[in-house]
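Just passing along the structure, written as structure tokens.
The complex appears here without one of its protein chains, the remainder shown in place.
So, chain A:
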Amino acid sequence: MKYMLLINAGSVEDQGCEPGEWMTFDKEVREAGVFVSGESLADLVTATAVRVGADGARTVTDGPFAETREVLGGFYVIDVPDLDVALDWAARCPGARGAGSVVVRPIADF
């Protein structure tokens, strides 16, 4: 079963932990054979939001957004047998430490 690990930094300023820890985690995920995909996202100041109104008009706004408290910094999709295994991987992720959090969401299976 596939789960997405959404890696949130605690704040915009939060730069996360050591790159070395991320490289180790990334290596572990790949070597364990559970890696499906994963990316880290560029800085929040580069974000742009698009909305389309009922009349079809497009509104484009610059991010970041004032209301954002947790900032999505990246994600992994992993394929593991059940939630407990997914939670174990989330707990090993450096993004789960400090002010950060990792939200585990099952990928919908249609």
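Assorted remarks:
We take it that a residue touches a chain if its C-beta (ideal position, glycine included) is under 8 Å from a C-beta of that chain, and two chains touch if they have at least 3 such contacts; residues count from 1.
By definition in this document, contacts and distances are computed from a predicted model.
Selecting from "RNA polymerase sigma-70 factor (ECF subfamily)", "3-methyl-2-oxobutanoate dehydrogenase subunit VorB", "Carbon-phosphorus lyase complex subunit PhnI" or "ABC transporter", the unshown chain of this assembly corresponds to "RNA polymerase sigma-70 factor (ECF subfamily)" (UniProt protein name). Of the candidate positions A:Ala49, A:Leu83 or A:Ala99, contact with the hidden chain is made by A:Leu83.
Counting over the whole complex, chain A has residues 1, 81-84, 87, 104, 106 touching the chain that is not drawn.
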